[in-house]
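Here the complex is missing one protein chain, while the rest keep their positions.
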Amino acid sequence: MTTVAVKPATMAQALGRALRDAMADDPTVHVMGEDVGTLGGVFRVTDGLAKEFGEDRCTDTPLAEAGILGTAVGMAMYGLRPVVEMQFDAFAYPSFEQLISHVSRMRNRTRGAMPLPLTIRVPYGGGIGGVEHHSDSSEAYYMATPGLHVVTPATVADAYGLLRAAIASDDPVVFLEPKRLYWSKDSWNPDEPPAVEPVGRAVVRRSGRSATLITYGPSLPVCLEAAEAAQAEGWDLEVVDLRSLVPFDDETVSASVRHTGRAVVVHESGSFGGPGGEIAARVTERCFHYLEAPVLRVAGFDIPYPPPMLERHHLPGVDRILDAVARLQWEAEN
Amino acid sequence: MTTVAVKPATMAQALGRALRDAMADDPTVHVMGEDVGTLGGVFRVTDGLAKEFGEDRCTDTPLAEAGILGTAVGMAMYGLRPVVEMQFDAFAYPSFEQLISHVSRMRNRTRGAMPLPLTIRVPYGGGIGGVEHHSDSSEAYYMATPGLHVVTPATVADAYGLLRAAIASDDPVVFLEPKRLYWSKDSWNPDEPPAVEPVGRAVVRRSGRSATLITYGPSLPVCLEAAEAAQAEGWDLEVVDLRSLVPFDDETVSASVRHTGRAVVVHESGSFGGPGGEIAARVTERCFHYLEAPVLRVAGFDIPYPPPMLERHHLPGVDRILDAVARLQWEAEN
Amino acid sequence: MTVMEQRGAYKPTPPPAWQPRTDPAPLLPDALPYRVLGTDAAAEADPGLLRRLYGELVRGRRYNAQATALTKQGRLAVYPSSTGQEACQVAAALVLEERDWLFPSYRDTLAAVARGLDPVQALTLLRGDWHTGYDPREHRIAPLCTPLATQLPHAVGLAHAAHLQGDDVVALALVGDGGTSEGDFHEALNFAAVWQAPVVFLVQNNGFAISVPLAKQTAAPSLAHKAVGYGMPGRLVDGNDAAAVHEVLSEAVAHARAGGGPTLVEAVTYRIDAHTNADDDKRYRGDSEVEAWRAHDPIGLLEHELTERGLLDEDGMRAAREKAEEMAADLRERMNRDPELDPMDLFAHVYARPTTQLLEQEAQLRAELDAEERHHESEGAAR
Partner (left out) sequence: MTVMEQRGAYKPTPPPAWQPRTDPAPLLPDALPYRVLGTDAAAEADPGLLRRLYGELVRGRRYNAQATALTKQGRLAVYPSSTGQEACQVAAALVLEERDWLFPSYRDTLAAVARGLDPVQALTLLRGDWHTGYDPREHRIAPLCTPLATQLPHAVGLAHAAHLQGDDVVALALVGDGGTSEGDFHEALNFAAVWQAPVVFLVQNNGFAISVPLAKQTAAPSLAHKAVGYGMPGRLVDGNDAAAVHEVLSEAVAHARAGGGPTLVEAVTYRIDAHTNADDDKRYRGDSEVEAWRAHDPIGLLEHELTERGLLDEDGMRAAREKAEEMAADLRERMNRDPELDPMDLFAHVYARPTTQLLEQEAQLRAELDAEERHHESEGAAR
């Protein structure tokens, strides 16, 4: 038996590996977008794909996001599985008409005759010192669009496993990649990549009894850190990583909240009209009589994403999470 | 003293009158969009404006929604007050990049130096037998975009009063016009149009003690009907018309729910990621200990808008509202 | 590098060789729309083809009339008629091989019907029934597209995919004059040219986008002139001359099939009816303009040519009319039957497998419908 080399990989590398393996397994998988070919993408996620599979399978497109998504729709209509890269969150907006009016509706429009197995990769979120338009958290738009799956990994292993699942899905998947976790590392065995994860299952990242932090993507590490810090205050926090915003895993989330009786939703996206409202509302609908306090939200402010020099004030951090936990009406318990 | 002729006007007429009066009062108000000039708009809201104010003030643009909104931004930068018409809800999507990246952010980007006093009129919602793409409820997208005001009238008087206020606002306002109320009528005195309503104040349309229906736009008449029907079941429902989704009138809504102890949010928009989640979450945050039951939602299903022949199954109707009211855990009261 | 470091070594040279990426001259359209009928070119047209076109035009006109009548009877939610544009509709259908794809807009049900689709299936959307009445893959007809110009990138992507797979397939996409103003038109044509995708774009310039005349839509010499900006040939054709449209489109399709890349064709035509049955065209145009175009009617033009040349007589005309009437009668009859829709279909195809959220909503609706039914039954029983 040979010993396997377990070495650290970044999330960006894991995503690249997922693309590579999907392309190797299935000749209908095509990667396309701005700078994805020769350059390997501005985050280098697609590095090496054009070389390995040729420019017809990993294509530098003209610079036009509606055109990228629109032609990908046509390619999927013909039976290909396009994986589209949007260069940054805010640069996906020009493609929203194609997304809302076609990508999300084609299967339904044709009663299932014309599914669109399309993956749209969107680097999202802040914390990387990016200037305007490079740090948006746009998940609320995707969540409000029926017909899309919305998936976001928070770990290196999930980056691989969920992206493979997204590409294999017969439905369109918006795959949100937390930019500031691109360089996060985890060790894995490159000869045996992590398992393909089913889309739609949340996972408890940390068990606890006092309250549940419900989170995803870039906020997971922050929540885990907050949970550690909370111990000093006597709170034993459970942390749920949603991984998939659509479909939403009510079962896992509700089970946790019923168990703890308190919950805080944590995300970078703005609060008003953001994912937290939906999550808080559905948790409350399902767990009302278990709740000791209203489900609270710790989110970005309801403002355009701030300039780099102010972003630390905007992003949900450990203190803000602990403040929210403190407001969970603990006195009511005694 | 002369007697004033009080005669009925439709909501479409009231909106047209608001545009006319705004244009007459302020020469910087310009109306633009597809078919708004010679034709007077497909719903005839802008009828007569091109004739009265000339085609430079009420302009048939080329057919390109991003171009319409983008040029309107430039006009506003120069000091005009453009009022843009999007022909239908779904046809506003091509303009979303301009909306999100510029309209909502220009004031903030320039620290107030360059406000954009822009009104974007969007006919929205279903119930008119429209084929695909003509019945979307797209308010969730607008609500999730900080920097926009989002306003929607439900009565003829508000159509006038709120549109005047929107045009007078120094901030961009997305003005959602409930298509199926365009032909709803109310009597008014054309010599003395209704008052300009401040943006941001909800109003209690019906007082009640048992529970609060929180709604807006096209669902208001349905809720009022449901409230009448509920009397037979012994429920005395209060009905709050939000009128403005952004800013959100927490005061009025919370006061009502604290008073009744139960609430249902009603809207046509899909439930998941829709306005109801935000509303339910914030009501719960503010009124937790007053609530006898979780805030429930009666909304459109989480599907692409259905074909005309099935839309009655999708739209929240009186029965579905009463079913939700029935689920408000009344037994807990006794 | 600052200018200081730069100096000394510097020898001015002409700019690195610049040359046009394409020769613009052959891309530009002719000065006038190409015509066949009533010109010398007509002599070379295939009589069989002309007769076939004639039959389809007559049937197409009858189809338009029948569909319009159905709106008055409440059997169609809306109908955007292509009366006056039948030459474009029919030619677009006839130039394609079975393996090719057609990308119609909401106005192009006739093109789909001329391609062989059952008119009832073509009208499903406009009837208020389900959004698409046919299997696009079976017929190689994309769903009727309502958001303007958004079907164009789909056509490009599909043609490109087919080409990558080594399939000998051409896509033909239809768009209106108004639709050319949309960003998607631009992006689609650019992708098509860069990829040299086997796709043909047919702009039916019918003079109006609802009420907005072409002069408010563009200042270009012609819409066909836009082609040069993408590096593809632009062709201008009389859109009421079925023989000319057929010839120009056939050439473009052959060019695409041979690997020559995309073509933009502008067919100059006219929308004789209002935008849809819901539109009031008196508000934006006068009768005289409509009358001038009636005198250049696609059917009249072709009929004149055929009768002049002895290729068509009263019997032939009658036969064409009879076939058209048959189609109309059948359509009328079948459209008068109420379609049966299953409300549960609302949830069936949103995803490959419904989410738990949708299953909950489905159960809710099913319970409501069951309750309704029980209610009806008990009412029935009570009587």
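Order of writing sets the labels: A, B and C. Residues in every chain begin at 1.
Quick note on the criterion: a residue touches a chain if its C-beta (ideal position, glycine included) is under 8 Å from a C-beta of that chain, and two chains touch if they have at least 3 such contacts.
From a predicted model like this one, the values you see are computed outputs, not experimental measurements.
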Could you tell me which shown chains are touched by the chain that is not displayed? A, B, C
In the complete assembly, which of B:Val45, B:Cys58 or B:Met75 touches the absent chain? B:Met75
Candidates C:Arg51, C:Arg137, C:Arg285 or C:His304 - the one touching the absent chain: C:His304
Hidden partner chain, residues of subunit C it touches: 1-4, 6-7, 10-16, 18, 20-24, 27-28, 31-33, 35, 37-38, 57-58, 61-62, 65, 83, 181-187, 190, 193-194, 196, 214-222, 225-232, 238, 240, 261, 268, 270, 272, 289, 292-297, 299-301, 303-305, 317, 321, 324
Those residues of subunit B that touch the unshown chain are 30, 56, 61-62, 64, 66-67, 69-80, 82, 94, 97-98, 101-102, 105-115, 146-147, 149, 169-171, 200, 246-248, 250-251
On subunit A, what residues meet the omitted chain? 34-35, 37-40, 42, 60-67, 90-91, 93-94, 129-134, 271-272, 301-304, 306-310, 313-314, 319-320, 323
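FYI, only the chains that are shown with their structure count from here on.
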Neighbouring chains common to subunit A and subunit B, by label: C
Going by average Cα coordinates, which chain is farthest removed from subunit C? A
Quick one: subunit B and subunit C, Cα centre-to-centre, how many Å? 35
For subunit A and subunit C, what's the span in angstrom between their mean Cα positions? 39
Using the touch rule from the top of the page, what residues of subunit A touch 2 or more other chains? 66, 94, 97, 101, 105, 108-109, 146-147, 246, 248
List, in ascending order, every residue of subunit C touching at least 2 other chains. 130-131, 147, 183-184, 345, 350, 355, 357
